[in-house]
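First up is the structure itself, then whatever we jot down about it.
Note that one protein chain of the assembly has been removed; the remaining protein chains are unaltered in position.
Order of writing sets the chain letters: A, B and C. Residues in each chain are counted from 1.
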Amino acid sequence: MREITFSEALGEAMYEEMSRDPTIFTYGEDIAKQGGIFGAYKSLLGKFQGRVIDTPISEEVIFGSALGAALAGMRPVAEFHFADFLFTGMTAIANQIMKFRYMTGGQAKLHLVLRGPDGISKSAAAQHSESIETIFMHIPGIKVIVPSTPYDMKGLFKTALKSEDPVICFEHKMLYGLKGPVPDEEYYIPFGKADVKREGKDVTVVTTSRMVHESLKAAANLEKEGISVEVVDLRTLVPWDRETVINSVKKTHRLVVAHETWKRSGWSSEIAFIVQREAFDYLDAPIEKVGAYNVHIPFSPPLQDFVVPDYKDVEKAVKNVLGGI
Amino acid sequence: MREITFSEALGEAMYEEMSRDPTIFTYGEDIAKQGGIFGAYKSLLGKFQGRVIDTPISEEVIFGSALGAALAGMRPVAEFHFADFLFTGMTAIANQIMKFRYMTGGQAKLHLVLRGPDGISKSAAAQHSESIETIFMHIPGIKVIVPSTPYDMKGLFKTALKSEDPVICFEHKMLYGLKGPVPDEEYYIPFGKADVKREGKDVTVVTTSRMVHESLKAAANLEKEGISVEVVDLRTLVPWDRETVINSVKKTHRLVVAHETWKRSGWSSEIAFIVQREAFDYLDAPIEKVGAYNVHIPFSPPLQDFVVPDYKDVEKAVKNVLGGI
Amino acid sequence: MEYDKEFLQGLYATMVRIRTFESKAEELFLQGKLPGFIHLYIGEEAIATGAMANLRKSDYITSTHRGHGHMIAKGADIKKMMAELYGKETGYCRGKGGSMHIADLSIGVLGANGEVAGGLPIAAGAGMAIKLQKKDDVVIAFFGDGASNRGAFHEALNWCSVFKLPVIFLNENNQFASTERVQETTSVANISDRAVGYNIPGVSIDGNDVIAVYETVKAAVERARSGGGPTLIEAKTYRIKGHFVGDPTLYREKSEVDEHWAQEPIGRFERELVSMGLLSEEEKKKIWDAAKSEVEEAVKFAESSPYPAPESALTDLFVDDAGYDY
Partner (left out) sequence: MEYDKEFLQGLYATMVRIRTFESKAEELFLQGKLPGFIHLYIGEEAIATGAMANLRKSDYITSTHRGHGHMIAKGADIKKMMAELYGKETGYCRGKGGSMHIADLSIGVLGANGEVAGGLPIAAGAGMAIKLQKKDDVVIAFFGDGASNRGAFHEALNWCSVFKLPVIFLNENNQFASTERVQETTSVANISDRAVGYNIPGVSIDGNDVIAVYETVKAAVERARSGGGPTLIEAKTYRIKGHFVGDPTLYREKSEVDEHWAQEPIGRFERELVSMGLLSEEEKKKIWDAAKSEVEEAVKFAESSPYPAPESALTDLFVDDAGYDY
């Protein structure tokens, strides 16, 4: 199969769906001229006249106008530039987009997508490095997709572009350049279906995004020590695939949840809660989590490395939950 | 002991500390003329000339200016009017206040307080009813206090007004009118110390704010059925008192966490995660939680009653975790 | 006046319908029949009425927490509105929204809004959609004097000016934002002065003069339909009722309110019409009676409607009511 990058996969999804559906348009800061700051829109450069729009730095309108445009029949795809700046227009999301359909008694179909980069890169520091997907899982009203591979990116995003409900897509900065197989044929990946990226029998690792790759690396290393790790990529957090997770834990009896965001009240806690409730008698050890320490992302490389989790933290956590054998 | 209301307790804390410390001032929408929309500042009316300030409806500056004023040596107390409108100026909190000290390498003491009402009232509907304390527990950088009684309100808030770190205080709308004993003598309640509001031996209920009262009611009802419930009021979420919670669970072997906010990824999941990790072998049943369904707060009374938890939900959850005996 | 009698009586009748609805809502609220809280449009009827007389059904509006008047003037069903105020299943939002969240997408009402200035970004988005669809519809975004100090106001006006979107920003300056007087919190003498900051036309008018509102909005709507971009209009009025029903209003003297009652828009327009022989006592009575019986019927409809089933609280979040993770 041909290999393309994560960012090319996003570009293909946009290109194919925009070609099909004239109501899709996309806008945000710095997307039209250089194809976006991470190049995600390079494939749209010069195409779709008037439907790829550079905007003022006005995040509350970037998000809030997506609601208005959707209500008026369009399918807006608004870019949030950096996940940190979701906060800059947060009220348009949390008080408007996420509540509108519910509080109007289901009057509207909110086919709108918010998308952009999250997570660390090389020393982008505290205001350009956040992973805040948990917040959008906590507040009701938006579907949350968190792809980890070019294949998933394309398939999930094409589904997002057909969704009748609001979707937010978090694309990890360190993944844009990642290459992977993507078929020529058209495909869509449904929300709420986890992908078992690696089968195993001793411990289940539930994860998403960049941490999928760290977990796979950990699993490969641990295999050499005779430890068999199952890596479950949730792919979407709202909805998330309880069934696959619970079945995996019923098989392995041990769970680690790994994400880049802060450990405290990160979505790992929610997965852990549901699993202990639904599979209490199957658990042979306490559930462990991997995540960032509860501080902001520091600038200096040794500090960032210390705060942010990688495969070594996954290995440690896996060994921890096995320590209880 | 004399009895005063929750809102009078807040007023007393403000009055005493403002009398002592001339750098404290308070501002927000509609606080100066009628003593605040829930009357919390009635005791300040006409006092402290120039230090109780009505402002424009400009939430990003209401919150962001608290940071600037603190950096310039004052102790601002900014009101957020309704917790829902924290989102309206969210970036000033999440990107500025909560990050400033950390990303500047500890240069500043951020003695500032954000406070205001949260939670339901009688049919205030989706944009005036939120409980979003979990978000401030997830993102690092602010201490979170959630008092449930006049006594706790006064003592915790006086501590907040002496804190060298940012503090956010959530006051439940349904509690402002609640009366309770408050001593004449001055006192401060340290952050991070839970209060066991009722001792018991069969099940631990960890809770805060309005749900403390619902849990106490449930405990009283359950006692008649011979079930002994321990009600632990965390009082502060950042930091939270792991020791008291874990010791209680080690005694009762069963845990319910009860809050008004959404169940999904609510802070109950974090408490549950830590408890299962630290007291795995003590748990005789899966941990249960009580919280709102994952929708917004609907307007109509029967709908609001359905979505929002009360004592009956606590009773059910307690019986649930006992079902496993 | 160069307008025909029917048109003028139509404006009058719309204002009367709003007033009648609001007076009834106030009464019902004080009787404890309505849950939540409500913000009355009494005294501001000329703005919604004059403005909406320029709109087609396919045009959009975004409204505020004080939205009943906007809905009625845009053509909303008073029965469904009243049922929603009661929290009934037959209400616009099936009881989920209440006064502050009424919407009717079928007539272009993109929602009341419990968040001050929350509708302005939505209006900008509807404007973008219209432009991309190459339609000549317009959007009117209503907002208060207090709302003009929120960042969303600035972002939306700049945005709509830059993209030349067909959005009319209609400021209802009723002199108060809850307990705060406009002069205490707003740095300009006229909110329309702010138009300069967006390089668009800005004008202030007497918001209690329904004809002035009609004509000013007419010009703005025509400009918008023909690609001329946004306009900022400040309609100056006065909130003669409390901020919400039950407001103790300690922040002003009764005498001040009494003075403004004399200027309220319905009586004023009525006196004009009567003096010009365009409204007979009989016609007047018919209009008020019709409004009253329409509103009474709405109350009956609302009262006889059922409450929503409690479990219906778990629908309407997503299109696929899958009940994720409940």
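Basically, contacts are C-beta pairs under 8 Å (C-beta built on N, C-alpha and C of every residue); 3 or more make two chains touch, one makes a residue touch a chain.
Keep in mind it's a predicted model, so treat the numbers as computed, not measured.
Looking at the complex as a whole, the chain kept out of the display touches A, B, C. Although one chain is not drawn, the whole complex shows that of B:31, B:69, B:203 or B:258 it is B:69 that touches it. For subunit B, the residues in touch with the chain missing from this view are 25, 27, 50-51, 55-56, 58-61, 63-74, 76, 91-92, 95-96, 100-109, 140-141, 143, 164-165, 192, 238-240. Contact residues of subunit A toward the unshown chain are 29-30, 32-34, 37, 54-60, 84-85, 88, 122-128, 263-264, 293-296, 298-303, 305-307.
Residues of subunit C that touch the chain left out of the display are 149-155, 157-158, 161-162, 184-189, 193-194, 196-200.
In this section, only the chains that are shown with their structure count from here on.
Using the mean of the Cα atoms as each chain's centre, the chain most removed from subunit C is A. In this assembly, the C-alpha centroid of subunit A lies 40 Å from the C-alpha centroid of subunit C. For subunit A, the set of residues touching two or more other chains reads 91, 95, 102-103, 140-141. For subunit C, the set of residues that touch two or more other chains comprises 93, 95-97, 101, 113-115, 118, 151, 316-317, 324-325.
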